[in-house]
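Attaching a single structure in structure tokens format; questions to follow.
Missing here: one protein chain of the complex. Every other protein chain is in place.
Let's turn to chain A:
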Amino acid sequence: MKQKLTWMLTPLLVLFMTFSFAQEKTVTGVVTDQSGLPLPGVSVVVVGTTNGSQTDFDGNYAINVNQGEKLRFSYLGQKTVTMSVGASNTINVQLEEDAEALEEVVVVGYGSRSKELSTSAISTVSAEKIEAFVPSTSIDNILQGQAAGVQVTAANGRPGNTAFVQIRGVGSINAQTTPLYVIDGVPIPIDTERDFNPISNLNPSDIETFSILKDAATVSKYGSRGANGVILITTKRGKAGEAQIKFSSSYGFGEKIPDNFDVMNASQKLELERQYAALGVGAATSTPGATSSPAELARLISLDTDWQEALLKNSVIQSNNLSISGGDEKLTYFLSLGYDKNSGIIQNIDGFERISTRLNTNYQAKDWLNIGANVSVSRSTTDLPRDRNNVQNPISAMYTYNPYEPLFLTNDDGSLVTDSQGENVYNPTRQGFQVANALITEPEDTRNLLLIGNLTAGMTFSDKFSNNFSVGLISNRYNRTSRSLAGGVLNSIVGSAAFPGTQTDELEVDFEYNVNNVFTYSDTFNGVHNFSASFLLEYNENISTDLLASGRGFPSPSIPYLDVAAEATTVGSVESRRILFSQGLFMDYDYDGKYILSGSVRRDGSSRFGPDNKYGYFYSASAAWNIANESFMENSIFNTLKLRASYGTSGNQNIGDFQYLNLLDFANTYNGQTTALPVGVGNPQIQWESQAIFDVGVEFGLFNNRLNGVVDYFKKNSNELLLDRPISYTVGDENNSIFSNIGEIENSGIEVSLSGDVIRTQNFKWTLGGNITFIDNEVVELVDGEDIVTGTFGDNILRVGEEINSYYAVEYAGVNPANGEPLYYDLDGNVTNEFSDSFQQLQEGKSPIADFEGGFYTAFSYKGFGLRGDFVYKGGNYIYNFQRSSGISIGNIASSQRVEAFNYWKQPGDTDVLPSPVYQSNADQTSTRFLEKGDYLRLRTLTLDYNMPRDMIDGIGLNSLRFFVAGQNLFTITDFNGDPEVGLGSAESGEPGDTGFVPGSFNLFSYPNTRSYTFGVEVGF
């Protein structure tokens, strides 16, 4: 009671004192660190009030305060300092490093742990790295080159599209190798099989850190979901103190990365046609180059069209973000609002647009109860161009349409043809498809409304017992509308004249909830033995429903609703669910922070496996030794030196539902009647794919942590691999494959990451950092030792003892200099002028998987100026260059060609040439001729920024003001004939989840990667 009274009186007293002694004035000063360098971002608060400020880039602060009050200066890793305000208007403070507080905290599975006590290989990517990227970039793309052991390949350049992320190599050879993403404790369901990836709907500006869990010590805690690694995303939170308002805005444009090869212009193309026709190539004899009079040729040359220019545009990239954060000692909040737009580079369609909001709050409800609630809602829309291997795809079209065929039809005199309405008429070209018009008349777009919420209740029962209960919900509403407008390009081909115009609407609602409870006991014995144990219960269920309707016969293209359709054609609805129920026990022990042991066991039950194999057990054990904490290391150059090792298992259940059952499908009709068709051969024996990872690593920090590094060696064995294994067609299975456990693969490698301050002075700082991962991989075991041919086009193979997904191709032996004939190797290694698919052989050491990859950066700062370049690189992988093959194929003479096609064999003795066109049949074949090295180095981002000094912006009421210019993908070094960053070859031919899909194995006219330039400003109030 007495205490309560004191609390009630205190504000009154404060009020009274305020009235009595109010002598407000502005205090300024500089906050520096131990070595005298200015510290930006130091929180300056008037004790007992919510009045606060922060230091700017140069360590300056300014705050209104009354004499006699106290200022508290706090900063992560520094000892907090409290100063009384006296007569002076200047208070300069030098903060001291706080050895205890410096204990950087890392987010690990189901909680966090001080970095020093962690036994695990974890890479952390923090907010400042994220900010350098084009804001509309999907967050997984941002991770490229940022962390050792994380291999990121953009699926393609389509705005809003996600990336292929692999942690420590190919953990599984079934296509789903995406790691598990967990955002603030909520696992994000990703189903690449149906292109469901909510990651693209997250606002990168909301993210504080990514923690990438790579070794068994942490991923085993995620059991069956951990085999591909885990990426934990922590969003920003408010800090106690006055509200911080930040606004940032950027604007820029992008373009397709220019080709590193030349495409023929009209006169070149006509000349090649003439040459081919003269050589008797059938496909060339009717071409204009072969048949036209000189006058006609001149006319065609005058029509010279660059189809890339005709079909592409510069994209507009826009981003605006507003955030407000703050709080007091009990309640903190972070509120944000973001808007992003990237119009994409394809003419006539819009790209990607996203609006997102987030509110993160934390409330200390009772002294024993802490409640957190994070809610985010975002909506994105994407226009989808057709991604297939024909001219309906504008990217394919721009390399296929002849340069002498212009965008619009022209009359012989060169004037434009107009229709009865006076409009220009799109040229169907010899491909018979008005692709530019189709972009208008065949619109398809998707809208996603994503809601993620989580509630946590942390309870402290006593010093030793605590409990954390959390419920995470994620719900996504996906709408897709695809239309063929009446009178449009496709409608006039495949539509019905009686019912012009078609439309399909799809609504898919995904709902996943994850409930978990972690009960923890922790204790210290004799002051040096620290022990803790946590018991986890977790239930995860995913429910997805889909509704689809289509109709035909539309009165007007401007009413895109099925209500006005004359006739309904298709309807459908489906539901699917999966459940995962888990128990786990996690234990940690350390002796005085020097010797650390951790262990975990987890049992998962999954609805994806049959009754006999429903449950899987996963475990791990790890240890670490903090050498730097030993007394004999005092006064050494090492600030940090830690050795650690871990071993454990995790699992993979990334397969479709009910693969263990034979199923009958009723989705198709025959002549309007229901059909029952078997859709898959079930395999009741399938069981968990499991993975054992061994890891040893050393972490070090030298010279006052000016040089930091981590080196890890890992070996990862994936057993009982799940693969949609090809089976004989004679079985009559729908996709001619059966999900089975087919063998074992091994990935081993070394990861190194280093960063250091080369120069660190008061005004000038130069930092260098980078990482590299070397990976070796090998197929260790396959069922019955039999090879498995895989890949979208059967161009890859799994063979015991060889690299995973090695290329399986006929080996090209060059051109016979005597007659220009293409030569191949038969299986006995003899050179022959025959071509046969039976010559296909494993190409040793050539696979789509890189031998090494990584990234590095260099950053300079001088006073307020900063310059930072981030590079990514990769090497040792091969890519099947179908785009080049299509650009110089003899049979494709009636389509656009690369200039390189002129370089064919012309006379005896010609070497280093393409085959003579007279050998079309044998030349136009898939062989190693088009298998090219995919090595590259790319300047991913280059950012120049300037922070205005405090004294210049004080007068206008701002806390901070930053300008920046950023460029993405500014230059690339590669020998590959085309863009070497290949993820998705062609969405229609092979996507993740399709049988045999191997990311990065070939290019085939998917959305190109872009280069962009953005300019922006950030303001803090």
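FYI, a residue touches a chain if its C-beta (ideal position, glycine included) is under 8 Å from a C-beta of that chain, and two chains touch if they have at least 3 such contacts; residues count from 1.
In this section, contacts and distances are computed from a predicted model.
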Pick, from "SusD family protein", "Fe-S oxidoreductase", "Cytochrome C oxidase subunit IV" or "Carbohydrate ABC transporter permease", the protein name that UniProt gives for the chain of this complex that is not shown. "SusD family protein"
So which of A:Thr50, A:Asn66, A:Ser249 or A:Asn517 would be touching the chain we can't see? A:Asn517
From the listed residues A:Pro294, A:Gly527 or A:Pro611, report the one that touches the chain absent from this view. A:Pro611
With the missing chain put back, one of A:Asp733, A:Glu900 or A:Asp994 would touch it. Which one? A:Asp733
Out of A:Tyr110, A:Tyr181 or A:Phe835, which touches the unshown chain? A:Phe835
Option touching the unshown chain, where A:Gly111, A:Gly593 or A:Pro678 are the choices: A:Pro678
Among A:Ser172, A:Ser200 or A:Thr502, which residue is in contact with the omitted chain in the full complex? A:Thr502
Contacts from chain A to the absent chain lie at residues 282-283, 285-287, 368, 425, 428, 430-434, 457, 459, 461, 467, 469, 489, 492-499, 502, 515, 517, 519, 537, 539, 541, 550, 552, 567, 569-570, 574-581, 605-607, 611, 614, 657-658, 661-679, 681, 683, 726-734, 736, 738, 786-787, 789, 793-794, 835-838, 840, 891, 894, 920-921, 924-926
